[in-house]
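Complex shown without one protein chain; remaining protein chains in place.
Which chain is which? They are A and B, in the order written, and residues in each are numbered from 1.
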Amino acid sequence: MMRMSRPTVVTEWRRPSAFPARWMGPALGLGLAAFVLWNLLSLQVDPARVSRGLGRAWIVFGRAFPPDWSRWELLVEGVIESLQMAALSTALGVLIATPVAVMAARNFSPLGVYAVGRGIISLGRTFHEIIVAILFVKAVGFGPFAGMLTLTWGSIGFFGKLLAEQIENIDRGQVEAIRATGAGPGAVLVFGVLPQVLPRFVGLTIYQWDIHLRQSAIIGIVGAGGIGTTLYNSFARYDYDFSLAILLVIVAIVLLGEAVSAAARRRIQ
Amino acid sequence: MRAWRRFSPLQTALRLLARLGAAVVLLWALRGMDIRWEFVSDSPAQMGDLLGRMFPPDWAFAGEVVDPLVQTINIATVGTILAVLLSIPVAFLAARNTTFNRATYALGRLVMSVSRSVDSLIWALIFIIVVGPGSLAGALAVGVRSIGFVSKLFAEGIEEIDRGQVEAIVATGAGRFKVLLYGIVPQIRPVFAGVCIYRWDINIRESTVLGIVGAGGIGFVLNTAILGLEWSRVGLILLVILGVVVVSEALSAYFRKRVA
Partner (left out) sequence: MLEVAGLVKAYPGGDQVLRGVSLTVKATEVVFVIGPSGAGKSTLIRCINRLVEPDAGSVRLDGVEITRLTGAELRRARRHMAMIFQEFNLVERLTVMENVLSGRLGYVGLWQAWRRRFPPEDVELAFETLKRVGLSGFENKRADELSGGQRQRVGIARALVQRPKILLVDEPTSSLDPKTSEAVMALITRLAAEEQIPALINIHDVPLARQFAQRILGLNQGVFVFEGTPEDLTPAVLDLIYAGAGEELTSALGALSVSDTGV
């Protein structure tokens, strides 16, 4: 006997919609187009001012060339401050963010603790570092210390989130094997979890340092130390040739930091 | 009995040395912070005071926040569109399988690096010089800054195109355009769409602060309120920013899941 496998014959086929209802796709497209149009129209660009600005920009860029390296001591000072802020905030941030990450890893923490951990991480992530920097400057005064605290705060969100993801992604089998030997919870952490997480932990730490180095170049704009302060002052004084020199140094540092961090992470992995 | 050591004596010594080195670096960095302890000891009180003044927020001010908020969304959206348009050619140059030669590849990578290594706030400072303060400078800053990120991920998407799938469509006898439509677009579309949405979300967050240097949006009001020491307004603005960031993140997460 043959089995009837198809009770009804389907003659028409349409690509299934990605949305709960078919009309939602086109509606979303239309909505999106309207949204974009509205954005473009409401940007309020004043053509006269732009053309005047372009003329002026030409002069400004003329003034920026060639870059002025005569005040290199100031530059070096700013760079060193940035490096110090980045190193310290990375160490401190990792120290604080690690327990938060363990709290925020679903495979490790009961629901209540998990929720608290996630909450702390969101708190650390929502506000742009420049806003945090403004507040810290108000609290501890101008200078690199405020910047360091700002970056540390950022770590809780950034490092905490990434590390929590790494902990959630570990291989359960390896942990189970250690549990099956009768090891206690501490030993399970040391032998089953830590070896899996450690290389990623080191990699993330380097990555975090790299990010902090970048950020240290901008929070100076609101007085939180580092090379950003030097840059902002030069802009404020219309020293555009010095600004260009600083910008070149920032680009170099960021690229260098990225290269170092990438190379280091590749070696660990 | 045989002994077993995880590390040889040399390794142990090296590990110790590395830790010592790290400690020295950190101490040096700490000295560079020139911490003024009288400020620091005072800071919890200062912070508490600040928070106390921010709450309750000044709800009456809400009406005046709407316009800058809209501007912030404008800046982020226009900036993202700009970035995507500029990123498509850059991505094709910076993807190994579509670039023309070594030089074009290097050019693509260079654009990417420079765009990414300068923060949007610094781009904003530069564009303010060019087009004057306001939203346009902000949108340009966001756009130029995003090129690196967007084109990098686009290029990765392009590099991951599976030749086999393209060949399979070619083998059906389809023409060039149909191969593009059925063999290539389906492979890169989810990546492209996902990246656009993701970057828009990031740009919303970045646009909230551009006003601090004069490039339009809610950051401008924030800065004014801070300079004027109107903390209850600051409280309100921070709440609004929190709301916008949370909503845009949720939207972005929802739509990215849809397009994946």
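To be clear about the criterion, a contact is a pair of C-beta atoms (placed from the backbone, for glycine too) under 8 Å apart; a residue touches a chain by one contact, two chains touch by 3 or more.
All values derive from a computational prediction rather than experimental measurement.
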- Item | Absent-chain contact - pick from A:41, A:95, A:115 or A:187 | A:187
- With the missing chain put back, which residues of chain A would touch it? List them for me. 2-5, 171, 173-174, 176-184, 186-187, 190-192, 195-196, 198-199
- Residues on chain B that touch the omitted chain in the whole complex? 1-6
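Throughout what follows, only the chains that are shown with their structure count from here on.
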- Query: Distance-wise, how many Å sit between the C-alpha centres of chain A and chain B, to the nearest whole number?
  - Reply: 7
- Parts of chain B lying in touch with chain A, wherever the complex brings them together: 22, 25-26, 28-30, 32-36, 39-40, 43, 46-47, 50, 70-71, 73-75, 77-78, 81, 113-114, 116-119, 121-122, 125, 129-132, 134-136, 139, 205-206, 208-209, 212-213, 222, 226, 238, 241-242, 245-246, 258-259
- Item | Contact footprint of chain B on chain A as seen in their complex | 18-19, 35-36, 39-40, 42-45, 49-50, 52-54, 56-57, 60, 80-81, 83-85, 87-88, 91, 126-128, 130-131, 134-135, 138-141, 143-145, 148, 214-215, 217-218, 221-222, 231-232, 235, 240, 247, 250-251, 254-255, 258
